[in-house]
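Take this structure first; my questions come after.
Here the complex is missing a single protein chain, while all its other protein chains stay put.
Note that the chains take the letters A, B and C in the order they are written out, and that residue 1 is the start of every chain.
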Amino acid sequence: MCRWLAYTGSPVLIREALYTPQHSLIDQSLHSRLGAETTNGDGFGLGWYDESPTPGVFRSVEPAWNDQNLHELAAHVRSRLFCAHVRAAIGSAVQQTNCHPFRHDRWLWMHNGFINGFPILKRELALAIDATLYPEIAGQTDSEMLFFLALTFGLESDPIEAVGRALGHVEELARRRGVNHPFQGTIATSDGSRIWVFRYSSEGNSRSLFFSRDVRTLRYLYPERQILQELSDDARLVVSEPIGDLPGAWTAVPEASCGVIGEGRDELLPFVVKSPATVFSMAAMETGAPLRPVGG
Amino acid sequence: MCRWLAYTGSPVLIREALYTPQHSLIDQSLHSRLGAETTNGDGFGLGWYDESPTPGVFRSVEPAWNDQNLHELAAHVRSRLFCAHVRAAIGSAVQQTNCHPFRHDRWLWMHNGFINGFPILKRELALAIDATLYPEIAGQTDSEMLFFLALTFGLESDPIEAVGRALGHVEELARRRGVNHPFQGTIATSDGSRIWVFRYSSEGNSRSLFFSRDVRTLRYLYPERQILQELSDDARLVVSEPIGDLPGAWTAVPEASCGVIGEGRDELLPFVVKSPATVFSMAAMETGAPLRPVGG
Amino acid sequence: MCRWLAYTGSPVLIREALYTPQHSLIDQSLHSRLGAETTNGDGFGLGWYDESPTPGVFRSVEPAWNDQNLHELAAHVRSRLFCAHVRAAIGSAVQQTNCHPFRHDRWLWMHNGFINGFPILKRELALAIDATLYPEIAGQTDSEMLFFLALTFGLESDPIEAVGRALGHVEELARRRGVNHPFQGTIATSDGSRIWVFRYSSEGNSRSLFFSRDVRTLRYLYPERQILQELSDDARLVVSEPIGDLPGAWTAVPEASCGVIGEGRDELLPFVVKSPATVFSMAAMETGAPLRPVGG
Partner (left out) sequence: MCRWLAYTGSPVLIREALYTPQHSLIDQSLHSRLGAETTNGDGFGLGWYDESPTPGVFRSVEPAWNDQNLHELAAHVRSRLFCAHVRAAIGSAVQQTNCHPFRHDRWLWMHNGFINGFPILKRELALAIDATLYPEIAGQTDSEMLFFLALTFGLESDPIEAVGRALGHVEELARRRGVNHPFQGTIATSDGSRIWVFRYSSEGNSRSLFFSRDVRTLRYLYPERQILQELSDDARLVVSEPIGDLPGAWTAVPEASCGVIGEGRDELLPFVVKSPATVFSMAAMETGAPLRPVGG
């Protein structure tokens, strides 16, 4: 449905990731090869970290391929950690508040995929959002709802646990409401220090996700590429689909995995959804109260 | 905060109400005289009825004064019942889903004013929305929430009762949460046959609202005005502020009133908010369950 | 580059041509089959005639496939003659003034294709525009320039002659400036009574163009199609590419042809570009004066 990329490493002009590559994210906005749709023209977003307390976010409803302002920004802003997303809407409005990345304090969140049966589940998912966070929901999308659900479940203290519990909550609710294969997709989230990425779907057949090979290996393979000389050894890109055709440059993230990169971490782990079933108060279900975990 | 107008009568080109008058709604978008803000430049909307089963709605985030498409539409579309609104946003995003009029089936809804303390009340108001209507909420505004609350309380069968109960619900919830003067404003709603308008505020000091004098009287007063010759005897405009300076042409709607116009009705009535206090289940309040009226 | 359609016949809701067909123009905005580009997402436009002295024009920079307002308009406006265009920009900005159809008084103009070497030729083409028309040029495109060139050469009195001379002018100028294959494309223009369409390219290999078969034949072939029962016998659609897959429903316009439909005319003619070479003042060329025909 959408395509995204996330970068951490030595500061680079954002255009080096967004525009320069042969099959860049901007090119993917018009001609995606691996996505569910070839066109991702329903808005876009860019989030970047600098020395400010919160990341900058630039979002627009125009197709990324013809947004002059994105082109300008990408040519003038350097960042050591940034996220970009091109959107293919499925039902919800094309408006900035539906564009990724979503932001809460220092956190950014992007998603490619969907919650199946979202209209059926939306209200109960909204009720599970922490009441102090609820007024911050600005758009209509399943992706933003997931973000706030993950925040509710502790994203800021343990991202992998929180995403696991958020998706577990979605799956449990879907089971009770008779919705099959409720979650599909890939997720990236960051606090400005690290990036956590997830590839998961309830049906076990997830949207694609790739990370770039180790920069030292890439330099060895492609000594003529100037940009590789400029990148730090720990630079890493995670992308919905490869932004170039260099053999050996990209590695697929396995099904049901999550990764952590940045500030010395560079790990790929199995990702397990945390079913809330055992801890739910069944009484709460009966009375229509929010599906909130007990002792969570 | 905003300015609006609603018309019913013989079919006219929409521009006759929207552009032609000296102090037209388009002029009010730039230079409101009686509004809380002089500029109403944060988007606009137009809803019009024709022979189709649902009304057409045209909404845009541009200021009305420089929207070329609105100008074209108004010059080419005739309607016997239409609503137009220019917005001055207070906090929520400038996006089409936040622009009035809002639509549900044959119903349109516009509001000038606000729910005080909306961030505090928003979640509990959302919970009071009928679960089948909940997924239709597309934007972030207090005005749209009120629409769905009124629909929940029976707008389609008894508009005055439903608006009274919706505002009563808001006031009761506000009282429990310690929010003063929770509702302010004027409302227009229509099913394509009639228009219901409301002027009310919890503090008893409401936004302005006017209706045009009887067309026969106006013709007598201003025989040289061509447009008055073309209008049917029952034509009526209701406006946030007069769109011209003709003495005797406009009558203020009294505080705490509602009016009904169209299809042979032409009434002005006292408007009474229906407090839900006596029918609330206090237990529901304690457990965090939705504030829904019992036996409602 | 772009896709367009033009309709004349009994009044229909615009959506019947724009949205309802299987491979409608809206679908072509996302998935063109025969165009130079599959995506035509850089704005769109709709022009329609009614009883007003000038046609209405609705243009937007959003992709047609997700423009809610176009969807509304098409569902509520009926017209007996209308034009619609989805754009794939090649270099010029995505802005309303670059969207087709262009309008001058009662005339509309759409183009799919390009003037090759336009930056080289632009200034001299602009100088050839009638001085009283020059200030009306609102955008940057070759297509709009052609429109004003055709107006300069008498579009309003003899459309086929004027387009022939306009393209002849372009070709002659291109020859002098060393630009090969200067014109490519299809054109539609209307005064609200008739539609003139053109298929031509300097290289003799033009963008596709089709017209719908005679309505009586179509009714015979497809008696179950309700819309065909509602159309008048003289209804005709001209399209960049067929909007459906009905065998026998579409006929290709031959290379280097023009057609006239509406108000009793229904003709297909060879189209000949009128070279201005013999009438140019060579001296004018030398001094840099406008390339205007003498005695034209």
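Note that a residue touches a chain if its C-beta (ideal position, glycine included) is under 8 Å from a C-beta of that chain, and two chains touch if they have at least 3 such contacts.
Keep in mind that this is a model prediction, so the values were computed, not measured.
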Report task. In the full assembly, spell out which visible chains the left-out chain is touching. Result -> A, B, C
Requested in this report: Pick out which of A:E16, A:E37, A:D50 or A:E255 touches the chain that's been left out of the picture.
Outcome: A:D50
Report summary line: Filtering C:L34, C:A75, C:A93 or C:L246 for touch with the omitted chain leaves C:A93
Requested in this report: May I ask which residue of B:T20, B:T39, B:T251 or B:S275 touches the chain that does not appear here?
Outcome: B:T39
Query raised in the report: Of the listed residues B:T20, B:Q68 or B:S257, which contacts the missing chain in the full complex?
Result: B:Q68
Requested in this report: With the missing chain put back, which residues of chain C would touch it? List them for me.
Outcome: 93, 95-97, 118-120, 122-123, 126-127, 131, 134-135, 137-138, 140, 287-290
Query raised in the report: Which chain A residues would touch the chain omitted from the figure, given the whole complex?
Result: 48, 50, 52, 56-60, 68-69, 72-73, 75-77, 96
Report summary line: Where chain B meets the chain that is not shown, the residues are 30, 38-39, 41-42, 61-63, 66, 68, 89, 93-94
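FYI, only the chains that are shown with their structure count from here on.
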Report summary line: Per the C-alpha means, the centres of chain A and chain B lie apart by a whole-Å value of 39
Query raised in the report: Can you give the whole-Å distance between the Cα centres of chain A and chain C?
Result: 43
Query raised in the report: Where does chain A touch two or more other chains at once, residue-wise?
Result: 93
